[in-house]
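Comments concern the structure below.
Shown here: the complex without one of its protein chains, the others still in place.
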Amino acid sequence: MLTIATGNKAIADAVKAAKPGVIAAYPITPQTEIVEQIAEYVTSGELESRYIPVESEHSAMAACIGASAGGVRTFTATSSHGLLYMHEMIHWAAGARLPIVMVNVNRALGPGWNTWAEHTDAFSQRDTGWLQVFVGTVQEAYDATLMAFRIAEDERVLLPVMVNLDGFSLSHITQSLETVDPGDFIPPYHLPHAIDPENPCVYGPMTGPDEYYKFRWDIERSMRDARGVIEEVEREFAERFGRSYGPTEDYRCEDADVVVVAMGTLGKEAEVAVDRLRDEGIKAGSMRLRWFRPFPDLDLAGREVVVIDRDYSFGFGGVVAHSIKSKTGVEPYNVIAGLGGQEVTYNDIADFVRNRRPGEEMWFGVSEHV
Amino acid sequence: MYEIRIHSRGGQGGVTAAKLIALAAFRDGKHATACPFYGAERRGAPVVSFVRIDDEPIKIYSQIHEPDLVIVLDTSIMDVVDVLQGLKPNGEVLLNSPHPIAGCNGTCHHVDLTGIALAENLVVAGSPILNTPVLGALAKMGIVTLPSARTAIREMFSDERNVKAAEAAYEELKA
Amino acid sequence: MRERLALSRPKEASSGKTGSWRTFRPVVDKETCNACGLCAQYCPDGVIDEELEIDLDYCKGCGICSNECPKGAIKMVREER
């Protein structure tokens, strides 16, 4: 069905289509509309699911862990401080190999209180063993959430997936949305190690130094296998529903001398900047990074690269810029912009490209190169 | 691309108005986005929402700094907010007011949305509903079509008085 | 199928033969014993069976059985190793 919806509504609709057995969530701005809409669907009977109104995000993820291990598809949504509050359980979910799908509406961290977009919240969960995808449109929020269930539950993966979208700028924007009937694109939930009193096991017992690392390696093995699974699922999604996605969304990159790498809505707005730059004769392209874990292989050889980081790792640099630098060897121009919802327009992005200084870092608005 | 900036107070329905306009434009076969700017403010504080309409997919998420149209749902805001800031030289203004207001450069339209809402008894929790009649005014201005305005209103609201209010605003709009 | 996570499966002696933990062993005087079964009831490790035989492979020698026996039929005796 073709309609218009906010990013949050699109996600609630994707969850309704995926039919999880249990949803456990706690409200937090700017994610709240997702859980409100889901509660509405559950109450009206449009979604036959159990909604657990937990008392905290730590409990939200703990309840998802119990439910997922208990043998049903499970979903939660959070943001910012909520994500950080569940940090312990986020690690647990991945270690327990549970295909939980969580939407994180990216938001800055206090103090001071700030409810606007930033990616530092998600990046602080970087090493937990979760797959992470960042979306740029309402439609993509819907599509990625649907695909997340399929990818997470694939037996070659069995790891949780976090779908990230920018607070307010995507969670609250209204755009067109085509909803689909997923049919058998999402098969019934099957967890090989679901709890079964007929086959009693102890889950996550004391595991000594001679054994523990083997299970850590298995997470990494699955994370590597996940690249192929993601590609497969995205290809099948394109065949069935006509919309294709990849590890990056490349725009006018083929002959580009300079490529802008950004994530989320800034990555989408960068395409407008690219058009402007092309009009001026600057051969620019945009590469919107979608998958952050597993981190994709990027072909950036022989180009200048401008990375916009809506995040920061203090004492180190922009997380995306440094990931790209270590993975590809290129020395990007690293712009730190959009923190806490800082307004960044396509004109600003075009300026970043015009004034690029490869190898350097620039905090937008601070007007200092470092 | 046609860009609209809506000024209202929290609780007056500016955010829903933006969604309704985008939906009507979408039903006209255009691409449209509606994007509220949320401050930390509460009910009663000035708020601003944005609508973009285009024939091509819209990739811009930042705020509208140079609007083609400024809608003011509550003219008392004009004392505290420079609603005309950045308005394009040939831009237009739509005021919720029974009479014209001095100081608006360029084309300034006005219509008494509050009066229309009260006449139809469209009041929720003490506040007259302005977001459905405003769609009628925009239809008159040619930004959306009247049939799509009706469709959009019916998709979001079940009360037919909203359509009547839009039709009244369509009739009463004055430049 | 590969094990993706640590899953333990039930078995006896998962912690080895805990009888080796013992310093004192329970010795039952069958003459005095009236088979009330309190020793078995109170044994934290369930090593006393229906016949009130103590499984010395696993008995940790806590002495609860001896302390709780109303007849004083169980003596704790120093292990000789």
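Per-chain residue numbering starts at 1, and chain names A, B and C are given in the order in which the chains are listed.
One rule holds in what follows: a contact is a pair of C-beta atoms (placed from the backbone, for glycine too) under 8 Å apart; a residue touches a chain by one contact, two chains touch by 3 or more.
Rule of thumb we're sticking to: contacts and distances are computed from a predicted model.
You can't see one chain of this complex, but its UniProt record names it "Pyruvate ferredoxin oxidoreductase beta subunit", from the set "Hydrogenase subunit EhbE", "Dihydroorotate dehydrogenase B (NAD(+)), electron transfer subunit", "Pyruvate ferredoxin oxidoreductase beta subunit" or "Cation:proton antiporter".
With respect to the full assembly, the chain omitted from this view is in touch with A, C. Not every partner is drawn; the one left out touches chain C at residues 6-15, 17-18, 21-22, 37, 41-47, 50, 55, 57-58, 60-64, 66-68, 76. Although one chain is not drawn, its touching partners on chain A can still be listed: residues 21-22, 24, 49-50, 52-56, 58-60, 62-72, 74, 88-89, 92, 195-197, 200-208, 211.
Definition applied: only the chains that are shown with their structure count from here on.
For the pair chain B and chain C, the distance between mean C-alpha positions equals 81 Å. Chain A and chain C have Cα centroids separated by 54 Å.
Looking at chain B, no residue sits in touch with two or more other chains.
Touching of two or more other chains is recorded for no residue of chain A. Of all the residues in chain C, the ones that touch chain A in their complex are 1-10. Residue ranges on chain B touching chain A, taken from their complex, read 18-19, 22-23, 26, 31-38, 40, 58-63, 65, 155. Chain A contributes residues 95-97, 158, 192-193, 200-205, 207, 211-212, 215, 218, 222 to its touches with chain C in the complex.
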